[in-house]
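Before anything else, here's the structure in question.
For this view, one protein chain was removed and the others were kept in their places.
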Amino acid sequence: MRLGRIAFAALLVCAVAGAGYWLLADTIVKYVPSAGQRPLRVSFWGPFEEFRMWKQMLANFRRDHPELPVKMEYFPSRYDQKIGQLLVADDAPDVILYQDEPFPNIIERDVSRGIEPKFANLTAIAAAHGETLDRQTLLETFWTTSVDYFGRWEGRGAARSWQQYGMPIWGGCNLFYYNKECFRLCGIRVATGKGRTGLARSADGAGWVVDDEKWTLDEFVEVCKLLTADRDGDGRSDQFGLSLGSAVYWLPIHYACGADILNEAKTHTTFMGPAVEKSLALWQDMMYRYHATPRAAELGQMNEGVGFFTGRVAMFCSGPWGMPFLNEVGMEYDVLHVPRNAATGRRATRITWDCVAIAAGSHRKRDAWTLIRHLTNLESMKVIADVQRSIPARKEAKDYFMQVNPKVSVRKFVETAGSYARIQPVTKHWAIMARAWGNAMGELRRDDPAGRLTPKEAIGYFYMERKLTKVLPPIDERQAERYREIYRKRLGGAAQKEAPKR
Amino acid sequence: MSGSRQPSSPGPARPRSGRTRWGAVGYLFASPWLVGFLALTLLPMIASMLLSFCQWKGLDLSEIEWVGAEHYAEAARGISNGLRTDFGAEVTDKDPGDLDVYIALKNTVYYTFLAVPLGLTVSLLLAVLLNQKLKGISIFRTIFYMPHVIGGVATIMMWMWVFNPDFGLLNSALRAIAQPLIGMGLLEHGWEPPGWLYSEQWSKPALIVMSVWGAGGAMLIFLAALQNVPEQLYEAARIDGAGRVAQFWHVTVPQISPAIFFNLVMGIIGTFQVFNQAYIITGGSGGQGKSLLFYVLYLYNKAFTDFEMGYASALAWILFAIILAFTLLVVKSSSAWVYYEGERS
Partner (left out) sequence: MTDSAAQRPRKKRGLPGKAVSYSILAALSLSFLFPILWSMTASVKPLKKVYEFPPELWVSDPQWSNYGEALSKLPFFAFLANTLVLVVGATAGQVLSSSLVGYSFARLPFRGKTFWFMVLLATMMLPGQILLIPHFLTYKYLGWVNTYKPLIVPHWLGGGAFFIFLFRQFFKGIPRELEEAARIDGATEFQLYWRIFLPNAKPVIATVTVMSFIAHWKEFMGPLIYLSDFEKYPISLGLHMYNSLEGSWVNLLMAASIVALGPLVIIFFFAQRYFVKGMLLTGTKG
């Protein structure tokens, strides 16, 4: 009887102790980091196929550094928000995969407001390791734009030096994918670099030939229209020319209109004027007037890869990350260069890079640096190239990248990266700007014609948000105010009494 | 299972050994809830109320700034200007406030005021259908009740596939029906069934259908209530010459009005807080033309995407006020149409 009671009491004590440990362990580790020894943590996002790529790279790392255990933290959704939360809770992973767009915000330094960069200075860490990581070294190894996204000049005068906060790992530029079957059915042939003009009748007069090195915006729009077809005669288009996803994939065409969001030096906001209006009008017309772009209801699925793969749309815009899925489902496709502005002959598209960085609060910066070195070495670059999801950031891996899949003109991605791709209009207020821009573009595509904004109103809508205009690079206030007036008139219902113009 | 309210007998005095009048033991037993209430309900409520008057990114505690009622004002401006826009009046404010709050509220109210009555009607009809002495009726009851139980992410995915505009069952069926109609000239050539979840006008109706599918819970309550209606009342009505419909209206409905009341209140409270479907279907974005931007989704975005903790807290309190208002409305009106046993014959 006594024994039973003692046993019961002992059990109770164990249970309480166990529960206490479970409840408090994380709290203690959070505030007293030395209390717990955790493995090196690396975080990343991506589809599950890329998870395998990470496993491979980390297996290689384990082989080279068996004394440094690594824990993978894979956040498949809302990555930026999760990282934001963890950084602030001082619980961030040591090595973090990160994009270029939110990067300036995360390395912001504002002494007056006590804001410090949330990622560690890699140049300093490398120096502590006895290595030099200055701009020269970086440019020798990595693509220029990739270095530019993740570092900055600091200091003044003679002390001015380039400080790198993220090591580029991979990236890509946006080109147009096309479905070979759709092109064939419409009698369009692609002859890169060989045509007289961008779009011409074929020799036998029955079809067309597209030369994507030369084609202008008007020729591009023509091709989209040609690719829109109602094959079974039921009155609805079975195939569309171009699928238009989010606003950021519209950039090549935006640039081809001669328009911009910020100017190239990012010193002024230039999202206004006739070129921008033309671009927004085209965005709207593609969907409504020409109907060469399916509306949201017609495309159904939330991602364009599937629409493309089923032949519903003949072209869509994406970076190399569109390839793995299409390769896996085995479809016949290829990529095309973006069209040029007819007047200036210039073309541009966005290039985006991702990097790996170290959290400023990490307690294992030296080991994290070792891991980063590994993730950006040639062997890892080859693993990345095999998956084909991005151009490896190391220039020396580019040939390997181009050779992996001979069926697709992967070299075009590389050519573009080295020539006409340009940095996105990223500032430390990218998030709010991108959202306002996306919203404005969205308003141009509302289902209900009465609810749809015109290009001028959409520009006004963009400049309405005070939180945004406070943080954008300098705007021409008088012009912006004119656009705002146009939008306010629309809000007030006055415009609803007239028929919508577009 | 109702216990007797009277003490069984004034018997021998119960030994109250070890228990003070203050009731320490009682408090001890109730302590889990008390602790939970204080730590996880009361204090958070106060914190949330205070936070709604502040601006904070949720990061460093040092960054909290007091902004007074600015959040509430911005939301109020947004709602009033949104109403103005919809009713064709002029919007003169230089700063029209947060119009998205108005959109979110509009969507939520639209959804609630269609889904709840529809759901109640359907579940009542189902309950009436199930209230028959047929063999195997329990199998049917199970089938109708099951969606309510298993509903969750998996079923939302299934419904998304059903509603898929190109390859889903619904539109395929509609197109199959449309073909002969087009041939006969009743429908114009090139007619397209709606885009359901991806179309501005049809996304909420699609969600309403989904919610009606899950009406099994209310159905059970109605079923129990129906089974409790005394047979004599029907007899009396029949003797008075009332037909089936009249019987239903004058006997059944008043008798089950407590159940209607309960389902109505629960329905309003629950439907107002719709989140899962909106999030999963739109990925958090609120759908085409913000048609699926429901209030709680908007709140979630403000809190966990934009990290505007103060504003999101204010939104939460506004939601509370609105739900409370509607609930009180229903409760107040209930005295007019809800009959409890023993109050009226």
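Labels A and B are assigned to the chains in the order they are written; within every chain, residues are numbered from 1.
Criterion: a contact is a pair of C-beta atoms (placed from the backbone, for glycine too) under 8 Å apart; a residue touches a chain by one contact, two chains touch by 3 or more.
Quick caveat: nothing in here was measured; it's all calculated off a predicted structure.
The missing chain, though absent from the display, is touched by one residue of B:Thr112, B:Asn131 or B:Asn301; that residue is B:Asn131. Within the full complex, the residue among B:Gly36, B:Gly88, B:Pro117 or B:Gly243 touching the omitted chain is B:Gly36.
Looking at subunit A, the residues touching the absent chain are 22-23, 26-31, 46-49, 73-77, 82, 85-86, 89, 91, 301-303, 305-306, 309-310, 318, 321-322, 324-326, 328-329. Within the entire complex, the positions of subunit B that touch the omitted partner chain are 1-4, 7-8, 11, 14-15, 18-19, 21-30, 32-37, 39-41, 43-45, 47-48, 51, 58, 126, 129-134, 137, 140, 142-147, 149-155, 157-159, 161-162, 166-167, 169, 172, 175-176, 213, 217, 220-221, 224-228, 230-232, 234-235, 258-259, 261-263, 269, 272-273, 275-276, 279-280, 296, 299-300, 303-304, 309, 312-313, 316-317, 319-320, 323-324, 327.
Methods note: only the chains that are shown with their structure count from here on.
Taking the mean of the C-alpha atoms as each chain's centre, subunit A and subunit B sit 38 Å apart. Those residues of subunit B whose C-beta lies close enough to touch subunit A in the complex are 58-60, 62, 81, 84-85, 88-92, 95-96, 164-168, 182, 188-192, 194-196, 198-202, 283-284, 288-289, 304-305, 307.
For subunit A in complex with subunit B, the residues that touch the partner chain are 78, 81, 84, 88, 114, 234-236, 295-302, 312, 442, 446-448, 451, 464, 466, 488, 491-494, 496.
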